[in-house]
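Okay, handing you the structure first.
Subset of chains shown; positions unchanged.
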């Protein structure tokens, strides 16, 4: 409850630092009886894994997950599930420089001011590496939701920097390193190659969808389903914006155009609201869009200050993603699954059914 | 903790329905010794009050707040503060029709499916009327933050439907019913008059800013300051998008352009990140933008279904805001203040200082 836990009934507590001995999480509240082994989790971690293409960080981490508790004879027991991932490819010496100065756009400055000290190795706890346990926990939620409710999750990149990617087919997403829903990603490759040559980075826009979500998830005021989705998404490193349904485009809509009309026999005539009405799921696809800012670790020199408050020039060497959005798709899917899972259990508690 | 509470240490629990006897909230965790009376709260409620111009709902509610507990001899005692607002101008008969059918874009359908019953009078709990207690609680947080940290909050409307309003000066905001930061609001008045004539509604885009926020607020993973801001904002009725700092514009930025460089002597060279780095406040202005969808209560007839799943045409009479964004500014300010307040207390708990 003290800051590093996501969820109330399916509660995921995250721990670890980028260059510490291990990262992981504890899932408390998982329903008993779910068939579960590392093989259910590893594929999701592999989708997020570093080193998988030349467009992402070259840090080599197998990200092998170990289930330490909560599973007996291949089934969850209802007790806490600890998932552990040992760090393997730390090169902390790369970070000697940044220990003394603040990288613009990074959490160096705020950690230092908040805590009075910080672990600078690889960004310590502020590293996107800490999203791996989130993805692992999400895999457990996804499996339960799929089996119990037929819910599924999908995501893709829709913009790489200023490039609009377009949408052809979900089937393309797993076939390219960008999670792009198009057949031809040569323009994206060119874009990234130019960026790397310039030692610079760019942002991205992603879309994530939940299908088959039970009707009725979400609490009326404050703990709305869309509110908790927004929190989970904005809580991801580098995210600066979140939309549900038509999002900011709704501003220019008329009421006569925006409202989704229910249809006899079920369903709606449109989905401008993105699957959430009054904070509660309505059974339509939950549609979320996320803005990710450019990576703050770049080779282009920038002005900053050091711990002594003297002006310095910062160049961030080491191994980094030139666009953190490239690996973000499985993380956003996991976050959405964790929120839906938590609200499914809350609904079952109060209303006795899903 | 069960859905209707915002915050963990400055915890606001909201109760009430639009046409029930009363609405209100309980604030648990307020620091002791704050000078507080109804006079500190009423002005904020008056800014949000219905019936204050012809562009908002004509329901007449004085929204007089009563402090029931937690204050002794004009100072908070550290015990729960209950704030009560009696409803006065209910016209529940206006809602006879909608009790049997689902208004498109409204929470009627989802409440019905979630709970198996609902209070249809004025939207019951899903009414924006329930934002009044949030505003009242926010006034308490604002006073404490102003006195202890010099923090202040301001908001304004930046788009009314498709109209971009522009920004001239904060001083204009309190002088027009739109909270618009411009001197001449005749274009906005024309826009609203045309809308009302058409029986339709529109969306809005708002901006809200916190100044003088202490450095170091926010937890690293999950309970980040920006995450909790996004949750609070998206949890407001009709909100469909939230941005921090440059928001979705960040997608097209380069890292070399986006990262805010710290300056010797304090401060930063820019504020693309909107005052939050790595989930933690950096002392710059916290900049938030919010998208509000068009009101779902309109006179234009729309297709829907009734409780028997038969097709019906719905016209929403009664008294409604043709643009709920018009009264949203004080609510967003209150929500931002509540999040900052909660994280201020959390910071004080863990790190022993602000």
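Labels A and B are assigned to the chains in the order they are written; within every chain, residues are numbered from 1.
We adopt the following convention: a contact is a pair of C-beta atoms (placed from the backbone, for glycine too) under 8 Å apart; a residue touches a chain by one contact, two chains touch by 3 or more.
All values derive from a computational prediction rather than experimental measurement.
A.B. asks: Total copies in the full assembly, please; the file places 2 of them.
C.D. replies: So the full homo-oligomer, as given in this file, consists of 4 copies.
Assume only the chains that are shown with their structure count from here on.
A.B. asks: From the mean C-alpha coordinate of subunit A to that of subunit B, what's the distance rounded to whole Å?
C.D. replies: The answer is 26 Å.
A.B. asks: Going by the contact rule set out above, which residues of subunit A touch subunit B in the complex?
C.D. replies: Those residues of subunit A that touch subunit B are 1-6, 8, 14, 102-107, 109-111, 113-116, 125-126, 130, 159, 161-162, 195, 200-205, 215-224, 226-235, 237, 239-265, 269, 272-274, 277-283, 291-298, 300, 302-305, 309-311, 346-347, 350-351.
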